[in-house]
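Inspection log for the structure reproduced underneath, given as structure tokens.
Just one protein chain is left out here, and the rest sit where they should.
Chain lettering (A and B) follows the sequence in which the chains are written, and residue indices restart at 1 in each chain.
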Amino acid sequence: MSDNGNKQHDNSFEPRITAFVCTWCTYTGADLAGTSRLQMESNVRIIRLPCTGRIDPLFIIKAFERGADGVIVSGCHPADCHYTAGNYHARRRFTVFRELMDFIGIDARRLTFSWVSASEGTKWKEIVDETTDRVRALGPFTAYHNLAGGAEEAMAGGVQ
Amino acid sequence: MTVKTLTTENLSHLAAALLADGTEVIAPVKDSSGKVDYRAVKQAAELALGEALPRKSLKEFFLPQTECLFYFKQVKNDVELTPVPTTFGPRIVLGAKPCDAAAVDILDRVFDWDYHDELWFGRRQATTIVTLACPMVDEFCFCTAVDIEPATRQGADMVIVPVAGGYHVETVTEKGEALVTKYAKYFSDGGKQAEADTFRAEAKAKVEKNLGINTKDVRAWLETHFEDGLWHELAWRCHGCGACAAVCPTCHCFDIVDESEGVNQGTRRRNWDTCQAGKFTLHASGHNPRGEQCNRCRQRVSHKFMIYPERFGVLLCTGCGRCVRACPGGMVLPEVLRRVNAAAQAAKTEPVTEGVGQ
Partner (left out) sequence: MKELQELARKLLTDGTVGVVIGWEEGPRGIRPYFCTRPEDADKLVFTPRCVHNLATYLSPRRSNVRELGKVAVVVKGCDNKAVAGLVRETQLKREDVVVIGVRCGGVVLDPYGPAELTANTVADRCPGCDVREPHNTDHLVGELPPPPPGEQRTAKLMSELEKSSPDQRWDFWIEQLSKCVRCNACREVCPMCFCERCLADKTQPQWIDSSPHPRGNLAWHLTRAMHQAGRCAGCGECERACPMDIPLMLLNRKVAQVVADSWGYKSSEDPAVAAPIGTFNKDDPQEFIK
């Protein structure tokens, strides 16, 4: 675990983590973490949605396709959703999706789901740090990134 | 034409020698579930010649299911295009089904029509096709009804016919000649002509029992029955699923897409497509000329038995029967052809000359 940000490692693999977060809770909580000057890992790129209910599992698939090594999905605690029930729907959807990913053979440790409220800046920092450390230890998600369809294989004369 | 004999053991040695020389060897191979597919083999032991009909045709070795056409990359204000290679390493297909080899020859025409397709012909040039004469697979075969036969030489560079102890060999093209010359030590002189001819005649007679039609009459009927209740009837059971097109040796429609492979770069690819898909003819305007299944069913049959012959002089079907086996909705192309043939004959007001069979 680190208390400093920008921790460099000798093997110089720094995971790329995409976070899909809801505007009203987690995004605001992340903002609070920022304004509170909390130090945290800098590997996470946040994509802001109005609500976790908007998050389609395809977003996660696309993130992995495009080079993400890990993904965070975070939103309001149950009963606190700005749109009343979006997070309840998300909860159901991701209950299924997570198990499906695991069944396919995608390491479940690359996916993090959390409820982070607007006042939980510290919790956001902990989620970010813990996820980054965990994904760094897992290494780059080359299995997904190298799925046929890439340019190098294209230059070798097509899929066969 | 050179005639030789090849023992079963020497076929295996020939395959091993080809592999050792760096030639890609494609042959029917059995997978763990017992299903046969054409695959590039790593060892001669994998060959499974003369068993079940390979699930897919040879099409994918000349028109891959997805194929990159070029790679594009934005560099400052310019776009760099990098084409893919159009020459390929030497390949040989050992033990192609005759219907599959004939299909490749049939497709040569459309790939040389309005544009000479370098990728198709690059692969064609690099490939020698050795056809294994077929004893007939099952009651779904109907190659004789579509102007070929189970021992056809169409598309083959060399034909081998099963005989006692191995194969009777006949070269067909220069590539076939080159093969027996380069690997002469595996072939012995003198074939087994009589035995081979018997095999071929028996196979032909068996397939003829499955379906007999007059393809010219069928074509004439199709030309004049664009609107017919038959298409609606077929459309009831047809799912428009495209399984038939996927396994068909002669279906060749493709879609071209640009795919991003990161920021400012990507590939243009061509992918298998099927006229049976609901959106195949969907225009950007929203109009869809073949939005109804009846039109798509009509299109498939017409393309194969009227349009392609009109344009290229050959049918776009080799009677392999895969469409019948693959269809989840119970479509049976021989049945459709029989009905059309019967209607065509009736229209000529001559005695119905339907082929022997059901």
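The working rule: contacts are C-beta pairs under 8 Å (C-beta built on N, C-alpha and C of every residue); 3 or more make two chains touch, one makes a residue touch a chain.
Model, not experiment: these values are computed from the prediction.
Within the complete assembly, B:H232 is the residue of B:K73, B:K175 or B:H232 that touches the hidden chain. Residues of chain B in touch with the missing chain: 33, 35, 55-56, 65-66, 139-140, 232-233, 235-237, 239-243, 245-247, 255, 257, 259, 269, 271-272, 274, 277-279, 292-294, 324-326, 328-330, 332, 334-335, 358.
What chain A contributes to its contact with the hidden chain is residues 56-58, 61-62, 65, 78-79, 85, 88-89, 91-107, 112-115, 127, 143, 147-149, 159.
The rule is simple: only the chains that are shown with their structure count from here on.
Distance between chain A and chain B, defined via averaged C-alpha coordinates, is recorded as 46 Å.
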